[in-house]
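First the structure, then my questions, so here it is.
With one protein chain removed, the remaining protein chains of the complex are shown where they sit.
Chain naming follows the written order as A, B and C, and within any one chain the residues start at number 1.
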């Protein structure tokens, strides 16, 4: 039995990664692909390495009123572009919105799949977490749940590869200007702040007042590292143990003694978390690593779709990371 | 039914990629891993993202006289290190030698799997092609077979990512010195020459006299492009048609109108070939792209092992390339 | 005595590099800067590290009819944009056209400064060579002049860093798509062909028939390597000796035994050339390395301006390359 799947936003990096994962999925059958920049092309023109069985699928112009019969739709649209469009999709079509328009929106479930998998099962509208929140919250959740850190005054120093800026990034993200360059941006005002604050509050039962979030663009294509500074009296071992318990039996989160590196996750849906704490300084450092296009976007979206469809959570996501 | 597989050389890039592919293979079960630099470690220490089922496999010191029962052994050893060692392995253990010691050696079959698949089926000793030859010969084979180019005086200008230099590359391959640097080397004397010459002669029935091969190190991790200049009166379309016929029904070779880019193949076992010709200049340009660790090493090795074992050639190799 | 200098095209990479070099020049005083994308900005907004003395120079919209009094104008405009505009500049203003519109055009001298320095001295209209020709012709000139190679059937396999594609390169040159990617393009039809053909013919006195030129984009910001295959019976030593004689006393060309690497030239006006030959194969390989923005654009432009103004050729160009 195959599940009929559509993807809109195939011209972007998130949509492209969704296509890659769905092409290798044992139960999902891609029957519809739409994208602004590549409409009219066959899939093999857009992705020269696409499996042969999908080579001739023609990319369509996105029109929510003219969809084929679908079981699941993955939407990876620019911020602001999906709210009205997705409202027109019949309720029985399951939607994972990889874009940012429905996080903590009415009628949508926030799909932090490694933390709240049971909340996702059976739902038809899932808002996929942002890439930075995915990295940061996966590292923070066990500490917040066990009250090992205070929810207030958390500092998240986040670093992303440049695919996180999206494909239409403009001249500022050209190779020559981005290469050999490390760029901090959006100080004190990044768009991901409310999503992180809401989730910290939800897990901890307290307030995320004083949250600081500083994103940086790193000259690499993929990968996110969140280096997080929080206040608490736990030891490193207590933090690691809390995470091991919290994620026991979960397929995609690895708790490591060594600080994780972004390359450990490349091409996969894995998240790596680690901790270093100094009770004397009332300090806990939490580290979270994901592939921004994997757990940070398309990987988690497929995981969410698996949960929505009652499939094994890991279907189509078993591949080991690419290294080196 | 699972096939018991061992890998020796797991500390290197080729052995590591073999482990990644085998970990996701439907029929191969990794039961033995050996490596010089990482002996004594669990596999999850060496590869933090390895699937959970393999995390606790302990990497052993390589000793050909102390192997568990194996059906297939993948050997990825430095040049010169495998000849004596592999001679001690029982004949019933199938071996794919990813290293360079057995190419065109007695008792071994040269495993250019997309060109001579039928020669590989059922064999127990396969010498996997080198990474540069894999890229160049895949592009040249259809032209040589159809006599569209002369086998003499072929010029191969080859470019490889730095993982092609191996893991123990030394200070000269440190990041700071390799980044933002393009390095030609081995002019007129590269080690891959005899392998390429022999294969050109074998396909064409003629002599590869005057072959020129110039390798370059490109500041990227993975990928090989061979830009090849040959003499012939064919048109571009004749060359493309010849390749489409030659590789009709073959799973891993894509013939493209546009010049292929190395990123098209990253993480996959695909090869891309294209051609541009000018009969007036008696000139054919052939382009071949592979991932040096995929089709150029571990991908082709798994393909060979599939053929040796009578499995579908594509088993464990269906994944689309990672992009971007 | 200071020489009043203007630069148009300051928003691009070539114009920016010209500004960097002129800012450190002992005799040139930048008094005018124009650029499309950055008009209205102070120079320090466009180049945050510009010397303090130039920080407040305001970038103007390019208007050839409204120039201040200038001694020298550096023009780095897109192809097609400079022909009419530069025709309106008074003859007494010396112009170096870094763009491609005036190479081998009437009234303009081709500024291959290391080969024909005496032709440039005192001129007022110099067409700066293209970046690929600068690399290839510097390597070829001694061999052609000494008739060590035939001018026919030369194959130039050229590789450039991505700044060579210009700043407004479009999405195809975004970081995520260019990184970890090696891209051949423009097969059999690159725009630099006529310039190279004309110069080969001019130096050799023969015909450049059968010239092949294949450019590749390499994932690095700066640097060009031309790997050139030619026919001739010279030995490596004869080629090296010819180059050492040809460039004896010339400041910017280094003849090396070892194959040169692009990083050797980064940030400088140097060119490196080397040779490997096999008389038995009737083969000469010539290698030429430049920084595409240095000797390949702004460095050679400043060298040309020095010659035009009767200054020491090396003024403002003495800096050693940046390494690593």
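By our rule, a contact is a pair of C-beta atoms (placed from the backbone, for glycine too) under 8 Å apart; a residue touches a chain by one contact, two chains touch by 3 or more.
Here the structure is a predicted model, which is why all the values come from computation and not from measurement.
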- Item | Of C:163, C:181, C:204 or C:304, the one touching the omitted chain in the full complex | C:163
- Query: Out of A:23, A:115, A:176 or A:200, which touches the unshown chain?
  - Reply: A:176
- Sole residue of A:120, A:270 or A:285 that reaches the chain not shown, by the stated touch rule: A:285
- Identified contact with the non-displayed chain, of A:26, A:40, A:210 or A:312: A:210
- Contact residues on subunit B toward the hidden chain run 13, 161-163, 167-169, 171, 173-180, 219-221
- With the missing chain put back, which residues of subunit C would touch it? List them for me. 13, 16-17, 19-20, 23-24, 47-52, 163, 179-180, 221-222, 251, 254, 256, 260, 264-268, 270, 272, 318-324
- Query: Mind pulling the subunit A residues that touch the left-out chain?
  - Reply: 155, 157, 159, 161, 176-177, 179-185, 187-188, 210, 212, 214, 216, 218-223, 225, 227, 229, 259-263, 266, 276, 278, 281-283, 285, 287, 324
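The rule we apply is simple: only the chains that are shown with their structure count from here on.
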- By CA centroid distance, what chain is farthest from subunit A? C
- Indicate whether more than half of the residue numbers at the subunit A-subunit B interface occur in both copies; give same if so and different if not. same
- Query: Can you give the whole-Å distance between the Cα centres of subunit A and subunit C?
  - Reply: 45
- How many angstrom lie between the CA centroids of subunit A and subunit B, rounded to a whole number? 33
- Contacts with 2+ other chains: residues of subunit A: 13, 163, 179-180, 221
